[in-house]
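Selected chains only, in their assembly positions.
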C-alpha cells in the first residue's frame, strides 16, 4: 500500500504542562493528539513513581501527534514559546501514513 | 552491536476497535504486540478524557507491533479490510532490532 511521509511529534512532560502543550497543538492546528500516562521515570529532577504522587503535579504523560513537516515546525515554535525547555522532552521522528489528507 | 531494520506498526483507536486490529495482526501473523492505554486526546470527533467515559467505548489505546516490511504490508491490508479509515490512526516507522530471527 502507498504510504506518505509525515512527522510524529512526541512530548514527555508533567500533566499540568501537558495542557499547555495540547493548547499549543490546537493552535497550530494539528488534526489530533493522544495523551498516554507514564508510570514512573527518571530525569533532570531525579526519579519519580506515579504511586507516590498526589494529584497531577509531578505526574508525567507522553503526548503523541502526527502532522506534516510544516506543522511540526510551527508546533515546535509554539511549544517553545509556551513551556520552559527543562519542562519537557520534545522529539520529532519520521512516520509513514496511509491517508495523507488526514494530516 | 549489529542491528537489523524492521518496521514498527502503531495504531491508535478505540478499545473495541483494537480487538479487531489485534485479531488482524494475529492473522498476519506477527510475533506479538503491546496495547498501551491512553488518558485523553483530541481527534476528528473532538476532545475526550478517559475519566469521563464508562466502559470501553470511546476509550482509546495505542497498539505497537514490530515486524518485517513484508508483514507490515500484509498487516496494513488486513487492518484496512477490518476497520473503517476514520476509526484509527495507523503509522509505520523504521526501527532497528538486535535479534532479527524474532520478527
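For clarity, chains are labelled A and B in written order, and residue numbers in each chain start from 1.
Note that contacts are C-beta pairs under 8 Å (C-beta built on N, C-alpha and C of every residue); 3 or more make two chains touch, one makes a residue touch a chain.
Remember, it's a predicted structure, so these values are computed and weren't measured experimentally.
Depicted are 2 of the identical subunits; the complete assembly encoded in this structure file consists of 3 such copies.
Everything that follows uses one rule, which is that only the chains that are shown with their structure count from here on.
The distance from the centre of chain A to the centre of chain B, with each centre set as the mean of the Cα atoms, comes to 18 Å. On chain B, the positions that touch chain A within their shared complex are 10, 12, 36-44, 60, 62, 73, 76-77, 80, 85, 89-94. In the complex of the two chains, the chain A residues touching chain B come out as 1, 3, 6, 8, 22, 25-26, 31-37, 61, 64, 66, 93-99, 102.
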